[in-house]
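See structure below.
All protein chains but one are shown in place.
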């Protein structure tokens, strides 16, 4: 009987042998700091809710913009942390192995950096 | 008897005669689009919650970074909309009146623009 | 005899009565600080030349990237200054007059701000 495999649409379509890649997928770089990231993201969620409330209460535009800038900076900082962890673990490990996996990981990281720089 | 004045920390310290400024404070520029802004901010809050969940479930870093970039872009777009509304109403109205209020509003808007460009 | 009209591709196609617009075109906002802007742009040109030289001499990538970041910041700062001057003069003057010119100037300024925030 054929079994269907649920495909996770968010996983980038890297043509990588899962065997080689297992360390990166099971032990993500950020796992050590996981609770700290969760706390920061909880705070970010609260900031987003706060901005929603400010618009609802028709607060002064400039004050809302100040909060949007603060939220953007907080997000940026989380992104830079995750990226550093990712380079430090997944990309460096792949680099140590070399070959197409290393190349794929690097391309993927560079694309993510470009999206961050341009966003 | 000395009276204490409650200071609202979110209100910018513009030394503006409230009488002159009343139109700007009561009829904010974004009020016409308020429900649309609220819907966008609701979505942004959901995006923030989604990123929190991705870290919790230890999703792949690059996928998380993609979502962070998307959230940053959504925030940027809300900020540009609010700023346009603010210029279009508060700043333009102040400009039509001229004087120190116009100057103060402009300085305030320029500072907000600088924060957005730099964040 | 048909006459050809030279079109200046850099002038935005605002359908504005030249009579109304003359103050903005002849007395640009930045004119008072013109020599200071020219000095800053001269320095920016020098920074660009310096980066070219660093690549030519195969300097260390990270040092080149540091100079690129510094140049980007310098450009950003000039742009924010020009924008403030523009709002302060052309846009505010148009606002004081009101009508389609004010609307056109504002739209144009908002678009320029969006390009700066996104670049």
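Think of it as A, B and C in the order they're written, each chain with its own count starting at 1.
As a convention for this text, a contact is a pair of C-beta atoms (placed from the backbone, for glycine too) under 8 Å apart; a residue touches a chain by one contact, two chains touch by 3 or more.
As the structure is a prediction and not an experimental result, all values here were calculated from the model.
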item: On subunit A, residues whose C-beta touches the chain left out of the figure; value: 76, 79-80, 83-84, 87-88, 91-92, 95-96, 98, 102, 106, 109-110, 113-114, 116-118
item: In subunit C, positions touching the absent partner; value: 10-12, 25, 28-31, 34, 37-38, 41-42, 44-45, 47-49, 51-52, 55-56, 58-66, 68-73, 75-76, 78-79, 82-83, 85-86, 90, 108-109, 112, 115-116, 119
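By our rule, only the chains that are shown with their structure count from here on.
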item: Between subunit C and subunit B, distance of the C-alpha-averaged centres to the nearest whole Å; value: 24
item: Chain centre separation (subunit A, subunit C; CA means) in Å; value: 35
item: Multi-chain contact sites of subunit C, meaning residues that touch two or more partners; value: 118
